[in-house]
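For this view, one protein chain was removed and the others were kept in their places.
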Amino acid sequence: MKPNARMSSLLPPLLPLFVGMGVCELAVRSGWIPSYLIPAPSEVFRSLIDDRFELAIAAWTTLSSALVGLLLSFAAGTLFAIVLSSSDLARRAFYPYAVFFQTVPIIAIAPLLVIWFGFGQPTVIASAAIVSVFPIIASTLLGLKSTEPALVDLFNLYSATAKQMLYMLKIPFALPQIFSGLRIASGLAVIGAIVGEFIGGGGLGSVVDSARTQQRIDRVFAAVLISALLGVVLVGAVNFVSALTLGSWHTSERKP
Amino acid sequence: MKFLIIVALIFSPVIAGAAESAKAVKLQLALNWKAEPEFGGFYAAKLSGAFQKKNLDVKITEGGAGTPVVQMVANSKVPFGIAAADEVVISQARGTDVVALFAVYQINPQGIMVHPDRGFKSIGDVFNTPGTLAIQSGSPHTLFLQDQFRGYKVILVPYAGGIATFLTDANYSQQCFVTSEPLIARKKGKPAQSFLIADAGFKPYGTVVIARRQYVERNQKQTRDLIDAVREGWIEYLRAPEPANNLMAKLNPAMDGDTMKQAAEVQKPFILAAGASPQELGKMTIERWKTLTDQLSDIRLIKTKPAADKLFRVF
Partner (left out) sequence: MNSNLHLGRSKSGATVSCEGISRAFTGTGLVLDHITFQIQPGEFVALLGPSGSGKSSLLRLTAGLDRADEGRLAIDAGQDAISRGFVFQEPTLIPWRNVLRNTTLPLELQGWNIDRARTRAEEELRRVRLVEFVARYPHELSGGMKMRTSVARALITRPNLLLLDEPFAALDEPTRHALQQQLREIWAALGMTVLFVTHSISEAVFLADRVLVLSPRPARILMDSSINLPAARAAALRTSLSYVEEIRRISAAVPIPEGNA
């Protein structure tokens, strides 16, 4: 990218950030906003630097739990969607229960997860998986149902088997939708992991819990910042795989 | 006729002023948890008329997990609140000028609750044996114990309140109020043994009444009146806890009247040592506040040590 082009793509999002942080800093320093409501950005950065090792280890724990949870929900969700897409009866019977995964308040069932999976990463992974599975089911189902009818006709014309229809047509055709669902699911997986950590222990969730107990709002913000970054990392990974897979043919990946 | 009207007008402020002073002063006391025998004396002070006698109309509001009582007091949202002694020290170290006025517990009832069949003899045993211990992450008592028993073998897990996991998991221990959770567990069919954290060396006062120093200095008589009434309320509650327990059972359905009665009985020695004068109820010493400050500094919860005499006022 030429220097000017890079400037014009980085400047717009960064400018409001710097202005916002500057205003916040002044407001807290002058006492206009009490520091227990919002910490001064400089305090948050000091926290990030002081605790960088602890935060890095916690971030790695949360990220690995979120990633495993995401992979589990991807495998289970995709399989579930494929089964539902192949039978109208199955879809009508079981899809409403999938919606349950969307609406269940994870903070309320997290203590149950601890009883089933024990303290530590198993509960955190389960929490991440439960929270992130629905977007994958919904998007994959939509993708599988949206196959271009003329292509389905083409496959039927040559008496394609159900397996051929699924692997050679429906699944590849649904990939853009599947990736779309994965993108949403990755952010949710991080949230699910952190909520799981509130109850199950470890990772950034326990950093937030401990900081909250000590009323160190600056540490809370630092941990929250890092967890937002984790979401970005996961979505970035999904985008990367999406570009590799769809790059050659899908309009969403092609540059204008 | 005109003369009478003028006299009435001249004296109306006096009459109004007299009527004002006859009206009780409205105050609020913010608790940091739900209504439990821990706060019995405050409700007793209300029910027995102790507040009324001092011309105070005190509204007691319950709290819950995470209620920021210290912030509420520091920002003058409420004049009086309940907090832990370490919260006072930490706030002072950060420049928030709140002071402690009355301590309900001379001996802090914070403890660790375990299954008796584990064979533990002390908190040290709990920490040095494999298993899980649910304890509030980042709390002063947690950091103290982690420091005290460095190299501990138990796995520390988040404490989420309640006793649900204790009832179902035989290798699970948790923090508790020795006057509260073990009784509930016993009632649910699971015998429980408890150890005082104070016995391990960490003994802050428990359940202290706090207010802003500025408020206290501006309203000395009112504060003294309130604390006197609180003391009377606690004396009454120690003598006859039933009326207050009945009221609290209505306010907090999580604890039934029976359990409250037991808890009120069990907590007596923590509030007033046997043989001590009731007038000593709630009073605090500078030595204990200094010890607490030193301990909090050792576990690096505070960077600067506030002077111990700034932390409390005796009424």
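Going in written order, the chains are labelled A and B, and every chain counts its residues from 1.
FYI, a residue touches a chain if its C-beta (ideal position, glycine included) is under 8 Å from a C-beta of that chain, and two chains touch if they have at least 3 such contacts.
Bear in mind that the values here come from a model prediction, so they are computed numbers and not experimental data.
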item	value
Among the chains presented, those that the missing one touches	A
Chain A residues that touch the omitted chain in the full complex	148, 150-151, 153-160, 164, 168-169, 172, 248-251, 254
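Note that only the chains that are shown with their structure count from here on.
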item	value
Interface residues, chain A side, partner chain B - complex	34, 36, 111, 114-115, 119-120, 197-201, 206, 209-215
Sites on chain B touched by chain A in the complex	66, 68, 70-71, 75, 90, 132, 136-139, 155-158, 160, 164-165, 168-169, 301
